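Taking it in order: structure first as structure tokens, then the write-up.
A protein chain is absent from this complex, but the other protein chains hold their places.
Letters A, B and C mark the chains as written, and numbering starts fresh at 1 in each.
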Amino acid sequence: MSEHGQGHIINYSTLVTVWLALLVLTATTVAVSRLDLGALNIWAALGIACCKMSLVVAFFMHMKYENRLFQWFLFIALVTLTIFIGLTFFDVLYR
Amino acid sequence: MKPADMLNTQQGVDSAFMFIFWVSLLFLAGITVAMIYFVIRYHHSREPRPTSDKDNNLLLEITWTVIPTILVGAMFWYGWAGYLALRNVPEGAMEVAATARMWSWNFAYPNGKTSPKLIVPAGKPVKVSLTSLDVLHSFYVPAFRIKRDAVPGMDNYVWFNAERTGSYDIFCAEYCGVGHADMLSTVEALPDHEFEEWYQGKTATSQQDRAKELLGKYGCLGCHSLDGSKMVGPSLQGVWQREVVVLTEGAERKITSDEAYLRRSILQPGAEIVKGYPPVMPSFEGQISEDELHELMEYFQSQAEPKSGQLPGAALAASQGCLGCHSEDGTPRVGPSFKGLYGSRQVVLKNGQKLTLTADREFLTRAIREPASEVAEGFQPLMPPYPALTNEQLEQLLDYLESLR
Amino acid sequence: WSVLSFFMVGVLLGLLIRLELIAPGFNMMSPQMYNSLFTLHGVVMIFLFIIPGIPAAFGNLVMPIQIGAEDVAFPRLNLLSWYLYITGAALAVFSLFTGGGPPDTGWTFYVPFSARTTTNVSLAVFGVFVLGFSGILTGLNFLTTIHRMRAKGMTWTRMPLFTWSLYATAWVQVLATPILAITLVLIMAERILSAGMFDPAQGGDPVMYQHLFWIYSHPAVYIMILPGMGVVSDIIPVFARKPVFGYKAIAISSVAIAAAGSLVWAHHMFVSGMSDLAVLIFSALTFLVAIPSAIKVFNWVTTLHRGSITLDPPLSFALCFIFLFSIGGLGGLFLGAAATDVHVTDTHFVVGHFHYVMFGGTGFAFFAAMHYWLPKYFGRMYNKNIANLSCVIMFIGFNLVYLSMQIVGYEGMPRRYYDYLPQFATLNLISTVGSWILATGLIVMFVNLFRGLRHGEPVGRNPWGGASLEWMVATPPPLENFDGEVEVTHGPYDFKKAGVL
Partner (left out) sequence: MSEAGHHKDYEGAKLGMWLFLFTELLLFGGLFILYGVYLNRYPEAFKAGGDKLNVFFGGGNTVVLLTSSLSVAVGISALQKGNKKLCLGMLWVTIGSALLFLVNKFFEWSAKISHGIYPGSAHLKEMIPGESVFFGLYYITTGLHGIHVLLGAGILTWVATLVRSDKVHQGDFVTLENAGLYWHLVDLVWIFIFPLYYLIL
């Protein structure tokens, strides 16, 4: 264990690359929303948002370099949220 | 049992209940007995040192995971089957629409008839669709094990089959404010023909007809008139709660003819004789049944009720839910009582200021149209406005209030 | 600050007294007052007493020592959480005297009623919001502490079961409480901005409110009970003088309850108009939670087998816990089965159920914990015989109160009724009389406890012969708990190795 708690330092260039990628994705999501894909629109929007989220979490928030425990925790939190949403829909969709 | 075969709503619920109950009782007893036995048997005075330090046994753990799992599985299944029976309405059920509001029920029938009580034919399935005009309520009839929320903006339903005639309590089971506990009604399950009579005709007449039939059947009308004229006995007009002077073994007493008295004078007519009449009436004890007596009493009572009972405004007050908060007999409930309201002096709060005014037509109109603008002192500003009320209906309500002054 | 946290619970209890006792008196107050009363009773009991109760009071005191840490991970955060708690409590109390009068919605704050009533709901809701925040902080503090601050040799399987239960609880607090927070924010938005989120006239759906509310509030009931189960798991082996039976099973079942407990919220909504498929799923999931609870009960009872049992007050309370919790939990099975729930939901059967689990369960566990750990922290012992006597009185009173409630509920008496039909009178009378007995027992217990802690016999390090770490430090524990590094070499119930057998 290093002195600064795995103080992995991320290069500026990596950060900027990620930022660019995020901007590109933003443009994409706006563009996609102009197409008429029916119900797919919302899923496309969510999919892209999830990509953006992963980028931010992995690089800006250093999750990629944290230890396993953190990743597990994140996973638990996300699964919980998914379950809350999912189970609610069993009511709403089938009413 | 397949849900489709269910003839009523109780069976499924009760069998599930019994199953869970016995399993639970068994486990509870087992655990309790084991606990007590261990505490006594292994008390330190008997066993100064522990005789084992075994701290796990996989087989045991598995056993007591698997057995409860199976049991709860069965419980779940029973519960679900019973629930399905509650949801699958048999074909051909009569449909009644129940509307809940703070704090009363109103039931509307396919032919447009409405009633504050749920009057149904016994032995036939009835489907009650539920809506609410304001907040959540819940339609609960313990006798049929049914309950479902009435949610504004949502259509819910229950069904039941009252296999025997009788009167069953309806409760509001979802908390809905001050009047929650008073939001009661009943299911009145009538024999088929009576229901038809009620359903086709007017409530009052059918009851009246039945009573007259009885009075005829037992020959009462031979001696008692219904129009106030004296015959052999006193007239039955206005007999309910009337002040009379009676002779009890020769001594004069002044009494009010309440239900107890009226019953006595039918069953033991000799005990008290109204002054001025001969003691000739025969006893009807053993002839007239309790049901019939009850019917007569209700008839007398209904005859005695003030005229307002027949005014169209009275029906409105019931169907619009006014009576959920305002009484007709002077007791203050959520709102002031209607009795004596018309024309009385009232202290009201308007924009935080106290005003004293007379409850005339004008004031009462405002009180119904914009209830929040002036609120009678000591009451909460809870009353909803009634935009859907027509002017004509309003007039009817005012007439009705006037009749109660 | 730990002493403070105890103090607050004390103050709180004092505050509750009036509230509870009045509840069964039916004829002496107006309906509006009755409605405010059970609302406050519910809010205070749930949010002020039973949720923070064991974790905040005993968790903070005992848990760090049990894992060999000098304090929790974020002591300052803990202090903040305590201030928030006081603020929240103050707000809730404040809401009684200001605005349109005390809230009258029930502790569930169901819309549309809560959005319409003229009473002071907003402030009370805000108070609860603040309390929720306080709970979140406690939760994340515990998680971090348990992950990061275990002493050398304190492996996961050497953690006392009380700590395990707090660990599971903390997860629930962290992941479920935010949903409560947002729900409460929405009520305020509804009232203040008339946002119409749940207003059918504007296209909202009142049933969605219930989903959001119970997504938190069901897991919350496991926030209440898990620490109680932890206490009992710690106490039983000590007084049976043998290692707890099925350590792993109990630890895992704590986590399992926390996990499965998050999936069952809609069992409170079987008659709400929810879809039938949802009823099917949530009913099935509900039964899943019963299994780990059953496992725990069986393991506790088996721990007694072939031990050498001393019936000291902590054990008496713990055994009462098992019995009462079992009744409550088995009653929960009736509620979990769809058909039977339709009949008994929103009746006094439910009221009986949750008093059995909350009061008979968590409440008795709390009393057990007081009798178990407080001598350690005050250095003095209460009178054991009187404590046992009070336990018996309470046990009798308790069953009178709540068993009759369950029966009257089964007969069809709805809850939140200030007045009832004559057929329910007898059982209600029994219940009320029972509550007096119960109160007597409580008073005896508290008086004895307080007297003992001030004037009782001094006790040493380890009055009960426990093997977990809190019994190894001085009595009362010093500020930093341990002097120097700790190394743990044996399990929490290994009485032989701990040299206390």
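The rule we apply is simple: contacts are C-beta pairs under 8 Å (C-beta built on N, C-alpha and C of every residue); 3 or more make two chains touch, one makes a residue touch a chain.
Everything numeric in this text was worked out from a predicted model, so none of it was measured.
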#### Entry: Among the chains presented, those that the missing one touches
A, C
### Task
Determine which one of C:Ile46, C:Val174 or C:Ile281 touches the chain that has been left out.
C:Val174
### Task
Please pick, from C:Ser114, C:Thr183 or C:Ser253, the residue that touches the omitted chain in the full complex.
C:Thr183
### Task
Write the list of chain C residues that the hidden chain touches.
70-71, 73-74, 77, 136, 139-141, 143-144, 147-149, 174-179, 181-183, 185-186, 189, 193-197, 202-205, 208, 211-212, 215
### Query
Which chain A residues touch the hidden chain?
4-5, 7, 9-12, 15-16, 18-19, 22-23, 26, 29-30, 33-34, 41-42, 45-46, 48-49, 52-53, 56-57, 59-62, 66-67, 69-70, 73-74, 77, 80-81, 84-85, 88-89, 92-93
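In this text, only the chains that are shown with their structure count from here on.
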#### Entry: Mean-CA-position distance for chain C and chain A (Å)
36
## Note on the structure
chain A to chain B, mean C-alpha position gap in Å, rounds to 57
### Message
Two-or-more-chain contact residues of chain A, please, as numbers and ranges.
### Response
none
### In the complex, chain C residues that touch chain B
31-32, 35, 104-106, 110, 112-113, 116-118, 200-201, 205-207, 240-249, 270-273, 276, 279-280, 283-284, 287-288, 290-291, 294-295, 297-299, 301-302, 304-311, 319, 322-323, 326-327, 330-331, 333-334, 336-343, 345-347, 411-412, 414-421, 493, 496, 501
## Note on the structure
chain A partner, complex, touching residues on chain C are 147, 171, 175, 179, 207-208, 211, 215, 262-263, 265-266, 273-278, 281-282
### Query
Within the complex, which stretch of chain A touches chain C?
69, 76-77, 80, 83-84, 87-88, 90-95
